[in-house]
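Of the protein chains in this complex, one is absent; all others appear in place.
Moving on, here comes chain A:
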Amino acid sequence: MTLNRRAFIGTGAAAAAMLSAPMLGAQGKPRVVVVGGGAGGATAARYIAKDSDGAIDVTLVEPTRAYYTCFFSNLYIGGFRELSSIGHSYGTLASEYGVNVVHDWAVGIDREAKTVTLAGGAVLPYDRLILSPGIDFVEESVPGWSVAAQNKMPHAYKAGSQTELLKAQIEAMPEGGLYAMVAPPNPYRCPPGPYERISMVAHLLKQINPTAKILIADPKDKFSKQALFEEGWQKHYGGMVERIGPDFGGGNVSVNPDEMTLDIDGSVENVNVCNVIPAQKAGRICDMAGITEGNWAPVVPATMQSRMDENIHVLGDATSQGDMPKSGYSANSQAKVAAMAVRGALTDSKVFPAKFSNTCWSLIDADDGVKVGASYEATEEKIAKVDGFISQTGEDAALRKATYEESVGWYAGITEDMFG
């Protein structure tokens, strides 16, 4: 971890002074810079621009012009969506809401000067900065794998070309071949995601390669919706899926991308596809800003402000905040709380109590959807879970179909909420 020492000393170590005073930029209009155009950043940019009616200057920095959502990318692998249906652009945020969309990488943050430096050389001043960079991978977390090997052993945990590559590799598997997944340790993006992916890979293989096998090496004792997934795998894909948990060495793995082998606790498997999902950490820019503690950026629950710098808000997967899972829905929910806090600080608009919620839908097979969700509130310590629900095993087909259809509706809703 590289702490930006100069900036860090400038503000002091600081869970202190989270009270915010209105402040104006040099041109009179307060400036908000948002780094990262996913579920957290796009939502925050849209809500601040929309609700401030032009009183706040909003710039969104996002390297890609076409953004592919991680949520529903497994459904592309399963054949339920076209890749193009999960791709989005930022045109409406610019044209309808007046957000300045800059397609570039943020490569440095000077917390004293309150500026963001872009790879192209531009320097953007801010009154409030919102970082929503998603995840990066912890180096060496899976021995033998590095980002340089991602074309041989894809992670497909940032959607787009990686997802396309993974699907192509699965489609090219020899008859009766082996797809292996190295599942990540906690905490990671989208707790049910790896297991929905297994379901979707199984769905695809059942159609094109029914004697193929699926192997999961998993460092975790248990995982979200486990009973629901295991019931579904048994029901739809009997005999196809094997999971090796930590009690049988599932946490002691290494890979060799050149040889296409996976070593689980000393026993070496030849694999046709190896989907390595490494351990995760906050997107690099958080480290560059010096606002991380361990792998994540701690935040103040009621406002999503960094605990190290009151002028920076952090959203979504990059944060450590308490009980919310790292999900697109969570990031979208947190973004609205942060947008309200930022507007309150910069324009004196009304600030209401923070409310957070999350639901994660997963598809197990055609028309067999399940969900888990919860509501959360801020305590002084953390965002705490206060209520929740989960689909039950043995539910009838009509309910599972309705749950899937609901997830499709949610996708349409959240993407409209993010991109306008």
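Throughout what follows, contacts are C-beta pairs under 8 Å (C-beta built on N, C-alpha and C of every residue); 3 or more make two chains touch, one makes a residue touch a chain; residues count from 1.
Simple rule for what comes next: contacts and distances are computed from a predicted model.
Undergrad: Just by its UniProt name, which of "Phosphate transport system permease protein", "RNA polymerase sigma factor", "ABC transporter ATP-binding protein" or "Sulfide dehydrogenase (Flavocytochrome c), cytochrome c subunit" is the chain not shown in this complex?
TA: UniProt lists the chain that is not shown as "Sulfide dehydrogenase (Flavocytochrome c), cytochrome c subunit".
Undergrad: Based on the whole complex, identify which of A:143, A:294 or A:409 touches the chain you can't see.
TA: A:409
Undergrad: Which residue, A:175, A:247, A:380 or A:396, contacts the hidden chain when the whole complex is considered?
TA: Here the residue in touch with the unshown chain is A:380.
Undergrad: Which candidate, A:28, A:174, A:353 or A:394, sits in contact with the chain we can't see?
TA: Residue touching the chain left out of view: A:353.
Undergrad: Write the list of chain A residues that the hidden chain touches.
TA: Residues of chain A in touch with the missing chain: 47, 51, 186-187, 191, 222-225, 302, 322-326, 329, 332-333, 336, 340, 350, 352-355, 357-360, 371-375, 377-382, 384-390, 405-410, 412-414, 416-417.
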